[in-house]
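In this view, the complex is presented without one of its protein chains, the others remaining in place.
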Amino acid sequence: MSAEARRWLERIRALPLPERFRIMNVCGGHERAITMAGLRRLLPPGIELIPGPGCPVCVCPEEDVHQAVQLALREDVVLVAFGDMLRVPVNVPRRVPRSLEQARAAGADVRPVASPMEAAAVARAEAPRPVVFFAAGFETTMAPVAAMLAEGAPENLFVLLSGRLTWPAVAMLLESETPGFDALVAPGHVSTVMGPEEWRFVPERHGIPAAVAGFTPESLLAAFYSVLRQHLEARPFLDNCYAEVARPGGNPSARRLLAEVMEVCDAPWRGIGTLPRSGLRLRMAWRAHDARARFPAYEEEGRRRAGRMPPGCDCARVVLGRIYPDQCRLYGRACTPRRPIGPCMVSDEGACRIWWAGGVAS
Amino acid sequence: MDAARIGLAHGNGGRLMRELIETVFAAELGALLVDSRADAAAVPWPGEGGLVVTTDGFTVQPLSFPGGDIGALAVHGTVNDLAVAGADPRYLTLGVLVEEGFAIEDLRRHVAAFARAARAAGVRVAAGDTKVVRRGEGGGLYFTVTGLGLRPSGIVLDLALVRPGDRVLVSGPVGDHGVAVMLAREQFGLRGDLASDCASVLPLARAVRALPGVRFLRDPTRGGLATVCHEIARATGLGVRLEEAAIPVREPVRAVCEMLGYDPLYLACEGRVVAVAAPEAAEAALAAWQALPEGAEAACIGTVVAGQAVPVALETALGGERALEELEDDPLPRIC
Partner (left out) sequence: MCLGVPMQVLAVEGHTARCAARGVERDVSLFLLQHEPVGPGDWVMVHVGYAIQRMTEAEARSAWELHDEALAAGDGPTPGAADA
């Protein structure tokens, strides 16, 4: 363990800790760093790290995934997407492909990409055949998608956008009577793009301790220490434990391009329902690259499926940190990593998958 | 995964492949199977020592990559299965499936590489077969190789010997082959000249196979180190506890895993050995490996334990802990 990480851990252990203290993060990247370093086992028992609504796989509405699967199967297109989305299941009858990966096994041309630039490269190579880029993610990922379009994308590239803002879901939780957490670790790279100031409403309007964290154990442990001490000294404020990258004001070019190419809109969150002004969609000026305009038929079909979760699936309440994964009726029974039903079990960083990996089997 | 059809994961060395073997091959072949658990099986024969047989298919893409090609890989992959079974390889057979339109000079180059590797491993080629498939129905060239070896009497390597407290060793850095092939394909826009660890592990196996207390050897290929540990845990009913800080991983492998969200413990190796040795034998085995050039970075990376909550656990470099699940699907590049 690095000396700095150990120092933060020792400082945490030296604090007069409350009996129970729930720290929520809203970033799959944080969850991944916490899980890969095994941080949960290192912290004193009273501290609970809760994965909140911040992983594209968990919150991407089923109708968007369904639309992508149908497009891949029924149109002569190349469907490219980030690897995270290829195994997300949709609620369909048994024999029908229920994910993009199963659509590929059934003959659709589905390819994983690691960058919007690759999507553009595939489009250039496949021209004039249409290439649909299923781009799901939050502000950090939407800015590069906007940059790719603004820089000039091939004519045959169409974006099926499923963009989300991160703070609205946290605001919704804090405005409900039971937010389900005592402190927030704010997402490092969203703050890098949009600026940490976006998160000041958490301490200033709701009195909840908050700290922006990066993705190293040192930064995460420092953030845990900071919110604990804010709580103990009743001094909630927005700390920044990732100042080397998340600077005041964020990234002005990224924010300008985001505003130029996309606009904020109401958006459905899987299992949670529609949150006002929580999504991003392409502006009219970019219709020529909007897959929903190019393939309108699938738009309608997708909307009819809105909101439906697999029967008995409690992912919605797990995503919001309202219940622990093993309080869901399907957890460990019908829903396991081998046959995941809800998104929280599919995603490597979903709350249920993390509990399963921690040895909590049912 | 549509349970009724073959998916790519059925070939990745993980759970689905294991269940396919159990539910289709072992179920249909039944008693005809000598031993469906091992990669190489000893078959009864009148001669001295044990006759050990193995077979392996090679579908690597691209056909050539830094550190090797399909020809060398086909020899090493087969020889390695015999070596970790404690046998000295004697004969190979070579089955070739080549696609219509494939350049004969390219075929010659890969067969020449096969010959070089076979000479180095001291094996001869007892039989061969070549079939041509129609253009567009294959990846250009596939090799299937069967290997025959002789295990000197007195050498006993078997998972049944493994006891709690035994130590787990690895002969070198993990994940090199998986990443080298990815970089050779410039997949996901990543470039680098990391060489595959593709090599014969015969010297490594010979160095330790006769040491008292060395219980079991395996060469981690598809599915990587974690998959071998799951094989040990499942066969023994015990747990494996690895120490992340002790596991050698090259920097370019770590970098690619961070960029794409992969875990190096599941990436393919093609020239490494994992050994399980009694505590008192671990030092000697490690020293024997470290005396060899290909074992210079060998390390003791974990322990076999009883009563662990999960089959395979990892003590992280930070002192935390996480479970290493059995491999489900091949890794895909992630953004989150």
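Chains here go by letter, A and B, matching the order in which they are written, and residues are numbered from 1 within each.
What we mean here is this: a contact is a pair of C-beta atoms (placed from the backbone, for glycine too) under 8 Å apart; a residue touches a chain by one contact, two chains touch by 3 or more.
Quick caveat: nothing in here was measured; it's all calculated off a predicted structure.
Student: Tell me which of A:Q67, A:S226 or A:S278 is the one touching the absent chain.
Tutor: A:S226
Student: Just to verify: which one of A:L43, A:A105 or A:V193 makes contact with the chain not shown?
Tutor: A:V193
Student: So which of A:F21, A:F215 or A:F295 would be touching the chain we can't see?
Tutor: A:F215
Student: So one chain is hidden, and I want to know which residue out of B:L194, B:L242, B:A285 or B:A317 touches that hidden chain in the complete assembly.
Tutor: Of the candidates B:L194, B:L242, B:A285 or B:A317, B:L194 is in touch with the missing chain.
Student: So that we can see where the missing chain sits, which residues of subunit A does it touch?
Tutor: 4, 8, 26-29, 32, 54-56, 82, 114-118, 137-138, 140-141, 143-144, 147, 150-151, 166, 187-190, 192-193, 196, 211-212, 215, 218-219, 222-223, 225-226, 229-230, 235-248, 251-254, 257
Student: Which subunit B residues touch the hidden chain?
Tutor: Contacting residues on subunit B, toward the hidden partner: 183, 189-192, 194, 250-252, 254-256, 258-261, 334-336.
FYI, only the chains that are shown with their structure count from here on.
Student: Can you give the whole-Å distance between the Cα centres of subunit A and subunit B?
Tutor: The mean C-alpha positions of subunit A and subunit B differ by 35 Å.
Student: Can you list the subunit B residues touching subunit A in their complex?
Tutor: The contact residues of subunit B facing subunit A are 1-2, 5, 7-8, 15, 188-189, 259-261, 263, 309-310, 314-323, 325, 328-329, 331-336.
Student: Which residues of subunit A touch subunit B in the complex?
Tutor: Residue list for subunit A touching subunit B: 1, 5, 27-29, 32, 35-42, 55-57, 82-84, 86-87, 95, 97, 101-102, 105-106, 112-115, 117-118, 137, 141, 217, 337-338, 347-349, 356-359.
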